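Below is one structure, written out as C-alpha cells, with a few remarks after it.
Every protein chain except one is present and positioned as in the full complex.
The letters A, B and C name the chains in turn, as written, and every chain counts its residues from 1.
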Amino acid sequence: MSNEFVPLFYGFNFYLFGLIAIASALLFVTRKSPVAAAMWLVNVMFCLAALYVMLDAQFIGAIQVIVYAGAIMVVFLFVVMLLNLGHAGAVSDLRGNAGRLAAGFVGLAMLAEVMVLARTKFPDAMTLKAVHGLGPVDGTAGVIGPIAGPLFNEYLLAFELTSMLLLTAIVGAVVIGKKRNPDAR
Amino acid sequence: MLAESLALSALLFTIGVVGVLTRRNAIILFMCVELMLNAVNLSFVALSKVHGVGGQVFVIFVMTVAAAEAAVGLAIIIAIFRHRQSVNLEDINLLKG
Amino acid sequence: MTQFLDGIGYNGWILPTLLALPLLGALLMVLQGSMQKQDPDAAMRSARSLAFGIFLAEAVLSLGLWWSVDTVSPDWQAYVDAAWIPQWGARFTVGVDGIALMLILLTTLLMPLTVLGSWTSIRVKTHAYYALLLILTTGMLGVFMALDLVFFYVMWEVMLVPMYLIIGIWGGQRRLYASLKFSLYTMVGSLLMLVAIVYLGLKAGQGGPPVFAYDAVLDMARTMPLAGSFWLFGAFAIAFAVKVPMFPFHTWLPDAHVEAPTAGSVILAAIMLKMGTFGFVRFAVPLFPAVAMHPTVRMVMLVLAVIGIVYGALVALVQPDFKKLVAYSSVSHLGFVMLGIFAMTTESMQGALMVTISHGISTGALFLLIGMIYERRHTRLIEDFGGIAKVMPIFAVCLTIVSLSSIGVPGTNGFVGEFLVLIGSFPTAPYYTIIAATSVIFAAAYLLWAVQRIIYNPLVKPENEALKGNDLNWREIGLLTPLLIAILWLGVYPRPVLQKTEAAAERLVRGVEAGRMGSLGPRPRIGGR
Partner (left out) sequence: MQTEPLATGHPLADTIARFAWLIPVFPLVGFVLNGLLSLRAAGHPGPADPSAGGHGHDGHHRGTGGTGDGHADHGHDDGHHAARHPAAALVSLIGPGVLALSFAMTLAILYQVWVVDNALREPYVLTLFSWMPAGKLSVDAAFQIDQLSLVMMSIVTGIGTLIHIFSVGYMQDDPGYPRYFAYLNLFIFFMLLLVMGSSYPLMFVGWEGVGLCSYLLIGFWFSDKANADAGKKAFIVNRIGDFGFLVAMFLMFANFGTLTFAGVGEAAMGAQLGGALVTAICLFLFLGATGKSAQIPLFVWLPDAMAGPTPVSALIHAATMVTAGVYLIARSAVLFSMAPVAQLTVAVVGALTAVFAATIGLKQWDIKKVLAYSTVSQLGYMFVGVGVGAYSAGVFHLMTHAFFKALLFLGSGSVIYAMHKAYHATHSHEDAQDMRNMGGLRKHMPVTFVLMWIATLSIAGIPPFSGFFSKDEILASVFARTHGSTLAEAHWLGIPGSVVLYGVYVLGLAAALMTAIYMTRMMLYTFHGPNRTGEKEAAHLKEAPWIMTGPLVVLGVLSAVGGFVNMPALYAGEYSEQLHAWLEPVLAEGTGITLGEEGLHLSHATEWTLIAIAIAIAAIGIAIAWTRLKPEALVAAKDAKAEEGIEKTLLHKWYVDEAYDKTVVKPTLGISRTLLWKGIDTGIIDGLLVNGSALVVRAVGWAGSQLQSGRVGTYAWVLLIGVLSVLSAFSFR
C-alpha cells in the first residue's frame, strides 16, 4: 500500500477518523457512567465504519453501523437502563491506582510485543498460507458480490453453523433472562 | 494504509485490554470486549485488501458471534443482578468450583 | 513323568495357561457373584470354594514344571513367543529358568493357602475379593515369566491395582493411607522403569521399530557406554529397590502390611517383595553388569543392604505391633537377598534365592498365624497377649517353629539361605558380611522376645483365658502343615532346590563377571527352543 499514491484528502480523512477513534476509545474506558461509556463506544464504532468504507469494504461498513452501533449497543443501553445503572455509583468501578498502573504496563507491554512480533520471522509451519481462489479486493467488482460469493460457497457450512449459533443464543438468552416464577418449583 | 490500520487496530485492542483489566462493572467489561473485537475486525478488513476477501467474510462471522455473545452475556448479567443485586465482578465468583 | 509331560506337549502350553486360568477364574467369579447377591454368607461360601478350586487347579498344573523344566539347559524353558502389539514392537514372550521356576512354584503353591487363610476372615464383597486375588496371581506369574520388557512392565502394573484394592477395601483402620502410600511408592519407581524400558526398546531397535525382547535388549545394553547405562540402571534399581524394599524406600511396607488383610500381607511378603529382588536378578544386574559391579555403585548397594539388615532388625526389636515387627523383619531378610545378589558369587546368589523362598514360606506362615490369632482376639499388639501357649498349645507350637525358621535356626529353611548368603558373600564383601552376620543376634532377640510375650509369660488377661478351647481348627492346621513341612524339608534337605537353581545362578555370575570386563560373556539364557 505504501508504494501507492495516496491522495491527500484520503490520507487526511483516514488519520482524522483514526484519531477520533482513539480518543473516543480512551474516553470510553475512562467514563464512570455506563451510559456515557456506551455512547463513546458507539462513536468509536462509527469511526471504524468510516475506515472500513475507506478500505474498500463498504458492505462491512454498512453492517458495522447497523449491527454494532445500531443493534448491539442498543441492547447494552437497554440492559443498563433495565437494571437502572445509568448513573455512576457511589463507588467507582475503576480499580485502584496500582491496578491501573499494572493495566497500563500490560497494555504497553502488549504494544511492544506486537511491534517486536511484526519484525519476527516465524517458522513456516506457523504462517498462514494464502487461501486459493480469493484474490485481493479490487473495489470495482461491486460491494456485495465479492463477499457473497465465498460466503455461500467456501464458507457455507460455517455460515449455516453461525445461524445455528444465533438461534441457540436467542433461546439461551430467553431461558437465562426469564424471570423465574418462585411457585413453579 | 495497511500499516496505519494495523497500528490503529493494535492501539484500540490495547485500550480494550486495559479497559478489561481496570473496570469492575460487568456491562462495561462487555463493552471493552466489543471494542477488542472491533479492533480485530479492523485488521481483518485492512488485510483483506491484500490477501483477499476472506477477511471480510470473517468479519461477518465475528459480528454474528459478537451479537450472540452480547445476547447471552447480557442475559446472564441480568440473571446475576436479580440474584445478587450487583454487577460488580468482585462480588461474583460463581466460577469457583 | 518327564516323558508323560512331553507327550502332552506340556511345555508348549503351560505358561500361557497359567496366566490365563486365573483370569478366566476371575471372570467366573464375577459372573457367579452377579448371580447371587442376597445372602452374604452363602456368597462367601460359594466364592471361597470356587477360588480354592481354581487355585488348586493352578497349583496342580504348575507342578509339572518341576519335571518338565530342564534347568541346566542354556535355553529358556517352556518358551512361548507370539505377536502382541506389533505397532510398538511388544511381543508376548514368556519362558523360565531355574530361578523363575522356583518363584513361580512358590506363587502357585502359596495361593491356595492364602485362600484358606481368608476362609472366614473375609466376609464382605467376597466375590470381588477373590476375583482380585486371581487377577493378582496372573500379574505375579506374568512378572516371573515375562521375557519381553513391555509385557513385563504391563504385568508389573497389573499386580499393583488388585493389591491396592485389597488393602484399600478389606484392610484395617488406616487402610486408605496405607494403600495410597503403597501405590504411590511403587508407581514412582515403576514410572522411572518405564522410561528406561522405552529407551532401551528404541535403542535396541537401532532406528527401526522398537525391540523389547529380553535377549536382544540384553545384547544391546551390554555394549552401551558406562555413563548412559548408569542412568538406566538407576531407573531400574529404584523401581526394584522400592519393591524389595531397600533401606530408605521401605516405609510403605510396615503400613501396607499392618493394614492389609491376612492374605494381602502373605502375598505381599511372600511373593510381591520378591518381584524386586527378581527384578535385580533378571534385569537390573545382568543388563548393566558394568554399572552394577562398578565399585561405587556396588558399595552403595551393599551398604544399603547391610543397613537394611541391621536397621530392620533393630527397629523390629521395639515394635509394639506384631505385624509391624514381622514387616520390619522382612526388611532385614530382604537385605540378605540384596547382599547375596551384589556380592555376586554363585554361593551367595543361590543363598539369595534360598532366602527369597524361605522368607516367603516362613513370613507367609507368620502372617497367617497372626491372622489366626487376630480373628480370635481382634488385636495385634504384643502386650495384649501372654501365656497363650497354655490355652492354644498347637498355635504355640506352630508359632515357635515358624519363628525359629525366621530366626534362621539350623535345621529350618531360614538357616540354609542365610548361611549360603553370608558364606558366599564373605570372599567378595567381607566387612559387609560380618556386619550382616550380627543380625543373627538381633533376629533372635526381636522374635524370641515377641514370642515370649505372646505365648509365654503368665496368663493373666481374661480375654486370653477365654481362648481356651479355641485352639487352631482343622482347616488352620491343614493350612499350616504344608508350610511347616516345607520349613523343615528345606532346612534338612534343600538340595533339590539348590540343584535346580545352580545352573541359572552360575550363568548369571559368570555373565556379570564377563560383562563387567566389557565382553559380552554368557547371557543368562539364549533364545527359546
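In this section, a contact is a pair of C-beta atoms (placed from the backbone, for glycine too) under 8 Å apart; a residue touches a chain by one contact, two chains touch by 3 or more.
Note that the structure is a prediction, hence the values are computed from the model and not measured.
> Can you list the shown chains that the hidden chain touches?
Taken over the complete structure, the missing chain's partners among displayed chains are A, B, C.
> Considering the complete complex, identify which of C:389, C:402 or C:512 is in touch with the unshown chain.
The one listed residue touching the chain not shown is C:389.
> Of the residues listed, C:78, C:404 or C:486, which one is in contact with the missing chain?
C:404
> Could you please point out the chain A residues that touch the chain left off the display?
Interface residues of chain A facing the absent chain: 106, 109-110, 113, 116-117, 120, 122.
> Take the complete complex as the reference. Which residues in chain B touch the chain that isn't displayed?
Those residues of chain B that touch the unshown chain are 17, 20-21, 24, 26, 29, 89-90, 92-97.
> Touching residues of chain C against the unshown chain: what are they?
Where chain C meets the chain not shown: residues 120-121, 181, 248, 250-251, 311, 314-315, 317-319, 345-347, 350-351, 372, 375-376, 387, 389-394, 396-397, 404, 409-411, 415-416, 419-420, 422-424, 426-427, 430, 433-434, 437-438, 440-441, 444-445, 448-449, 452, 455-459, 466-477, 492-495, 498-499, 502, 505-506.
We adopt the following convention: only the chains that are shown with their structure count from here on.
> Any idea how many Å lie between the Cα centroids of chain A and chain C?
69
> Going by the contact rule set out above, which residues of chain B touch chain A in the complex?
1-6, 8, 10-19, 21-25, 27-28, 30-32, 34-35, 38, 41-42, 45-46, 48-54, 56-57, 59-61, 63-72, 74-79, 81-82, 87-88
> Using the touch rule from the top, collect the residues of chain A that touch chain B in their complex.
Within the complex, chain A contacts chain B at residues 1-2, 6, 11, 14-15, 18, 21-22, 25-26, 28-29, 34, 37-38, 41, 44-45, 48, 51-52, 54-57, 59-60, 63-64, 67-68, 71-72, 75-76, 79-80, 82-83, 85, 93-95, 99-100, 102-104, 106-107, 110-111, 114, 118, 130-131, 134-137, 146-147, 149-151, 155, 158-159, 162, 165-166, 168-170, 172-174, 176-177, 179.
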